[in-house]
Structures are given as C-alpha cells and as structure tokens.
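Left out: one protein chain. Kept in place: all the others.
Right, chain A next:
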C-alpha cells in the first residue's frame, strides 16, 4: 500500500535584512539632492521639536486647565453631587466586567478599551483640587475601584457562567436610562437639571446617546431602503438623502430652534434632549448608508441558502445577512462613531457647554488676563489630548475587532 513518495526539500529564504548604515545610504543619501533634502528636513524637524518642547516646559498657562479640571470634566454639575457621575461610571464598569467574563472575545476587547479610558479619566480626575463640599472619591481611589469592579465582574461571570446571560442583557438595556436617572435625579435623589451638565460628561452623553440611538435607527433605515414595499423604501430614501444633504450645524439649529416652534409644547423639551435628537437623526442617515453598503456586499447565495433551509425573511435578515453586513462595516462604523464623538463639539453653537465649550469658558476667565499670551494654547492642547485618548481607544478596539473577524475566517 504505502509507496515511498520522495518529497522535494525546502530551502530557507535568502536574507533580506540590511544594516543601518546601508539603509541610510540607500534611502536618505542616495544622490546629492537627496542629501540636501535630508539635511534640510532634519534641521526643520529638530528646530520644531525643540522649540515645541521648550515651550511646553516653560508655558505659563498649564495651570488653567488643571485648576479648572472640575469645570472641564463636569462643568457646573453641583460639587456636592459629584459622586453621581462616578456612581454611573462604576455601574457601567460592573456591566462591562460581567460581559467580558461571559462573552470573552470581542466583548473583552471593548471592556479593556473602556478600562483604558477609565484609567485615563481616573488619572485626570486624580488632579481634582480639593473643592469645598466635594463628595466624590479621589481619582486614584476611583480608578482602583473601577479596576476591581471590572476584574471582579469578569471573574464572577466566568464562575456563574450562562446563568447571568439574560439578567445581564436586561441590565444593559436598563443601563442607559439608569445612568441618566443617576445623573439627573428624581426618585429620591435631588434633581440636577441638565442646564447644569457640561464638560466631558456632556460630550460623553451626547456621543453615547447618539451612537446607541442612531445604531438601531440607522439599521432600520438601511433595511427599509432595501425593502420591497415602495412606501417604506421611498420614505427611507427621502429621509437619508435629505439629512445627508445638510450639515450637522443645520440639523442642530433645526432641533434647537424649529422643533420648539412646530411641536406642540416643544419649547418645554429639554435643550439637551433636542441636541441628542438632532445628533441621532443626523448620524442615523450616514449609518444607514454604511450598513446598506455592508448589506449589498453579501452574495445573493447567502439569502438563497437561508431561504432554501426554510428560514423566513426576518430570520434570514437577523441571522444571516445583518450579522455579516455589520461585520463587514465595523471599521467604517467605528470611524463614524469617532467622528460623531468629535462632532458633538458643535453643540457649543446652540448654547450647550461641552468639553470644548468648557475650555472656551476657562480661557476667558479674568484671572488669566495677566498671563502673557493667554492660556488658550495650553488649555486646548489638554482637551485635544482628552479627545485623542477616546478616539484612539475606539480606533484600537476597531482594529482588534477586525483582526478577530479576519482570524475567524481563515
């Protein structure tokens, strides 16, 4: 039976690495004009970096951002209620920890991302100056508690296993209203009007609300646009094209100024709610187009196979086409969420004070008038760093999700 088959032997690939000197000569100093360009650029880079670093070290205005860190993070949220944003965050940490333990994989990546953000935040909050009547925990302690909640939740979920699945899903569905309830008060807690909200908290609430609410709406619009019912399809096309045809600022103005005019009792709608509605409606239209792109990339054979197995239209969409479409557009969706997160800074125009608005206010405080050159450079650099931490974390999560999907396919 077993005949000997001689197999050809494989050889090692030839070495391709080259030394540093050789690399420099090949890439930077190969011709006389390359030498000139290299030298000039090197000079410019060294000059820029040294002057920037020396400015960073000597800049007089850093204290503006740090003495006002409370304003940047929470704006005029009452000092004696500051434990509430922390409690809200702790709640989210527990849920993230449990989800990480239960589902692992991609969910764990997201939990890690959130942990990274909370560490960054906790670190920033560590520099909270002592405020009279402050009720929040010091930053380092809060950071520690967040970590304990995450790891504890993770371990607990692994221990208990699938039994926590449904309670956890329900808890996630209730998490958003719960966070709003904790922040705003009502039932038992003193009410903190949304007028007082601001800074990073407002930015986060706008972004998270926009993402959480626009996602289902966008998916529905995308499915509607591909519907075989003309009424639904036409409505979705009109909506998407109308919204995509106007800038976000316009939609925000419409939400802020026109909604109260047209809607009965519209002027009583909270300004923050109006902003959330505007951001959601805007983002949903773009999301719909991205999801539609994903849906179109699914081969027809997938639907045929599902239908041939007896799955109905709803099952086919929910189990076969939509999961594949969403996976295909994860990078695009995260990109969109990042830009939504940054676009929320436009709410300054309709009078809400988000992270950017808080920074603008701090820059204008009279106590900094004496500082030569003002403090706006330093302050805006600080908030740029905060925006960057969030955006970069989101983009890393997206990368991990992509890798995970790519690995599961090959």
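Assume a residue touches a chain if its C-beta (ideal position, glycine included) is under 8 Å from a C-beta of that chain, and two chains touch if they have at least 3 such contacts; residues count from 1.
Heads up, the rule we're going with is that contacts and distances are computed from a predicted model.
Undergrad: Choose one: "NADH-quinone oxidoreductase chain 13", "Amino acid ABC transporter ATP-binding protein", "Acyl carrier protein" or "4-oxalocrotonate decarboxylase". The correct choice is the protein name in UniProt for the chain not shown.
TA: Answer from the record: the omitted chain is "Amino acid ABC transporter ATP-binding protein".
Undergrad: Looking at the full complex, which residue from A:76, A:324 or A:339 touches the chain that isn't shown here?
TA: Spelled out, the listed residue whose C-beta touches the missing chain is A:324.
Undergrad: Among A:307, A:342, A:377 or A:396, exactly one should touch the missing chain; which is it?
TA: Counting the whole complex, the residue in contact with the absent chain is A:307.
Undergrad: Please give every residue of chain A in contact with the chain that is not shown.
TA: Residue positions of chain A that touch the missing chain: 299, 301-302, 304-312, 315, 319-320, 323-324, 327, 408-410.
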